[in-house]
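Below is one structure, written out as structure tokens; the observations come after it.
With one protein chain withheld, the remaining protein chains of the complex are depicted in position.
Read from first to last, the chains carry the letters A and B; within each, the first residue is number 1.
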Amino acid sequence: MHEQAMNYLFPNDLHIMWSLMIALYPYITGLVAGAFIVSSLYHVFGREELKPVARLAMVASLAFLSVATLPLLLHLGHPERSLNIMVTPHFTSAMSAFGMIYGLYFILVLFEIWLIYRVEIIETAARSRGIKRWIFAALALGVYDTSEGSRRVDHQLVVGLAAVGIPMACILHGYVGFMFGSVKANAFWSTPLMPIIFLFSAVTSGIAMIIVLYEIASKVNGRKIEGGCVQSLAQWLWLFATITVTLELLEIIMLAYERNEEWLVVEPLITDKIAFSFIGVQMIFGSLVPFILLAIVVLMQRYLTDTLRNVISFIAAMILLIQVFAMRWNVVIGGQIFSKSGVGFRESYVPDLGGLEGIGMALLIMVAPFVIMAVFNRYLPLSPPAGEEGRSET
Amino acid sequence: MENTKHIWRAVILLLVLLVAMVLGRQALIPESFGEMGFYRADALDEFMAKEMEYGPPGSCTECHDDVAEAKAAGGHAGVQCEVCHAPLSTHVRDGDIVAEMAINRTWHLCAYCHQQLTARPAGMTQIDLHEHLELGSGEAIPEDACFDCHDAEGIHSP
Partner (left out) sequence: MDDCKNNEGYTRRNFLLAGARGAAGMALVLFGGGVALVSANTVSAGGSGPRGEYGYDPTKHRWIYLVDISKCIGCGSCVRACELENQVPANFFRTWVERYHVSRTGQVWIDSPNGARDGFDPAVLGADVAKSFFVPKLCNHCTNTPCVQLCPVGASFISPDGVVLVDEQRCIGCSYCVQACPYGSRFIHPETHTASKCTLCYHRITRGHRTACVQNCPTGARRLGDAKVLGDEVANIIATSEVHLLKPELHTEPNCYYIGHSQEVR
């Protein structure tokens, strides 16, 4: 190929179209899907040691799901027309499936949480007065059946929904990856590996978030952190993080080895333009460090005290949360740093602090799910029920 | 079936929601959507209705047949009047003169086409302005450099 002496961008390619918000969106849906899968590990696969986080994971999934559309709405040129995507969904477009996938998944998560908390909703209604009583009675749909039989029904349905939810969560997030992977005009995005990478990193981020949330929530509430639970989560995290990073590297190595035209822009992109966020944050700090930390937790289990394990797992989980965000950032922003001309790069993108698509708004959106969870916890506990009912309580 | 009353209520609620959505969706689909394909057919009419700024070829001749005749015999015959002047709509709208036609008398206008550039095809008349005007390489070109010598007649029919 010819040596390119000049940086040439198509004149319309001077603008970054997809901002910080579009990097945030797959991050949030990833947390949604990942948290749901953690909860399903308990509900469907019977990983009893995950019981302390099963409800937490489920509600975290709902909390993030309820803000998932915000970054998109803030980004749209016409948010008031967003319903068009449901009114006239153009099914040749991957994006048109958004309304259906999101809507169905939302209903499923809501339904499952309702079943998990139904008995407690009824009990709350029974011991409350005034508006609170009305609200909880409405939440119980006016049926106050807390019999053994009805609980069994609930439990069976929860198992079923959690099972259906696994492929749904995979579709929800796989589809986000597909949206990038199917853009053939973009050398950095266009690969069938993209949905798979997104999926695995979603699970990674979900497990990591549950570790962090669980440990913080336990400390705040003065409860004991269950060692077995953290140990199990850390092992799952190690597995999924390893697969994720392998796939992420595989994509790059494949491009580098094939030496197609794509590599002409991808090489300067990852070694220069986004070197800090890709090599530095995503690969070395975000992948290598937690890989070693989690390896210690997994392989040297016998030599670790509870506290040490919890601290190491917490740190590794925090770093992986950053890693996954860095991955989203590098894909979304990195894929827009070069021009479709294939021989030109934009100035690197720095998001504004304020404004609808700025860092401040992103922080607000990321804080909102935790507020939702705190409010939820005030009325319905995120910790598992006190144990007298055992497993059938879910 | 025992103990399933709450489930049925939830399912009914979902169904009601679903029907409301489907009906609501039906009401929101624009009238002409899908008439010709997966889009609003009326959009075509809206595109067609836009006003033209550049007049059809020959518009200028209707009033300026003398200039047009001279131009048709010269080297600029293939160049539309509006290329060097301005869109017809800035001068005439609905048959009425709305403003004087713009005349750009700076050298920039001529340079668009005749500035010497390596990428230009060989047959094109190209001028190294500094050499032609006997200017030093750093010297600025006077704005009216071309029009000082080349008058309207010469330009219309070089």
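Just so it is clear, a contact is a pair of C-beta atoms (placed from the backbone, for glycine too) under 8 Å apart; a residue touches a chain by one contact, two chains touch by 3 or more.
Fair warning: this is a prediction, and the values are worked out from it, not measured in the lab.
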Residue of A:S82, A:S128, A:S348 or A:S383 in touch with the missing chain, whole complex considered: A:S82
Touch criterion as defined above, residue of B:I97, B:M124 or B:A152 at the omitted chain: B:M124
Residue among B:T61, B:Q80 or B:T106 that touches the chain left out of view: B:Q80
Contacts of subunit B with the absent chain, listed as residue ranges: 1-2, 4, 7-8, 11, 14-15, 18, 21-22, 25, 29-30, 33-41, 43-54, 56-57, 76, 78-80, 82-83, 86-87, 108, 111-113, 115-121, 124
Residues belonging to subunit A that touch the chain removed from view: 2-6, 8, 10-15, 17-18, 46, 72, 75-79, 81-82, 84-85, 87-96, 98-100, 103-104, 107-108, 111, 152-153, 155-157, 159-161, 164, 179, 182-186, 336, 339-343, 391-392
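Note that only the chains that are shown with their structure count from here on.
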Residue numbers on subunit A that touch subunit B, as the complex places them: 83, 86-88, 90, 107, 111, 114, 118, 140-143, 145, 147, 149-150, 152-153, 157
Of subunit B, residues touching subunit A in the complex: 2-7, 9-10, 13-14, 21, 25, 28-29, 33, 38
